[in-house]
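One structure, pasted below without further comment.
For this depiction, one protein chain was excluded, whereas all remaining protein chains were kept in their positions.
Moving on, here comes chain A:
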Amino acid sequence: MSILVFIESAEGAIKKSSLEAVSFAAAMANGSPVVAVAMGSIDSSALAQAGAAGASKVLHIADARLDQGIIQAYATAIAAAMAKEGAKTLVLAKSSLGDPVAARVAIKTNASLVSNVAELPNTNGGFKVKRSIYTGKAFAEVELTAETKILAIKKNAVTLKEDGAPASVEAFSVDFGANDFGMNITSTDKTTGEILLPEAEIVVSGGRGMKGPENWGMLEDLAKALGAATGCSKPVSDIGWRPHHEHVGQTGVKVSPNLYIAVGISGAIQHLAGVNSSKVIVVINKDADAPFFKAADYGIVGDAFEVVPKLTEAIKAAK
């Protein structure tokens, strides 16, 4: 029986987190077909890339109204795609759109839904998954008891597969209900050409120790040298030094990159909650007693204003 994967795109390409979701489905499919479903205006050639990650086919609902993330319409479309394919499992990447959409699909399809899935399921007796809980401070193994199952996966839950053949792309149309477009998106305010924080493999993050927004240039230079996204602590976005979507932590974005570099952030428990599933953490702080060092893999005690430009140079030199 096929597994359906909901894939999101950004700037004309499938998001990396969605390709990871396809790879996750391929790893659990055991040879059954993995079918992706994509919404809105995007090139077929871009969608065929889902094949590299393990999909055999992409259903494309090319309705231009879906260029915007209309939660109810997306849920209707995904449920229709599951019915068409006879799919009893849906996999998607956890995201600000994926979560609210998955919740509605779960009700439409009478499914068990688990979010924050950190590993491939264990199907020895039942269907169990390991999910992260308490904002990354612990895990829970939970059993999905309904016949239909939905998994919203965390970044890095599986290694990205990149060697599959291109997928076929099939147009699919959905009969939307009168209420599906009840949400009217009037405008969007979005940075373009930047690496999205939840998607990034490397994150350079600054705290109150950066003293002011005018000093972010050096963090942006470091991020650029590394191909990283920039993040910040909560007070930094509260004061308005940085936009809210860069706020990392318990009440902000939870990241799990390969490398998280924290500069001038003290390491309060609420900040750590958002970064504790990063593979490697580097802390730069002038206070040797900053709590962040206890959660770090590598640390430098020093003044950010001296260390960061030197680090940027050293990274450029090592390339």
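Please note the rule applied: a residue touches a chain if its C-beta (ideal position, glycine included) is under 8 Å from a C-beta of that chain, and two chains touch if they have at least 3 such contacts; residues count from 1.
The rule is simple: contacts and distances are computed from a predicted model.
Per the UniProt record, the chain missing from the shown structure is "Electron transfer flavoprotein subunit beta", taken from the list "Cytochrome C oxidase subunit I", "ABC transporter permease", "Electron transfer flavoprotein subunit beta" or "Carnitine transport ATP-binding protein OpuCA". Only one of A:Val169, A:Val204 or A:Val282 touches the chain withheld from this view, namely A:Val282. Annotation for chain A: contacts to the undisplayed chain at residues 10, 68-69, 71-72, 75, 95-97, 99-104, 106-108, 111-116, 128, 130, 132-146, 179, 182-192, 194, 196-199, 202, 226, 238, 243-245, 250-251, 254, 258-259, 269-270, 273, 276, 279-280, 282-283, 293-303, 306-307, 310-311, 314-315, 317-318.
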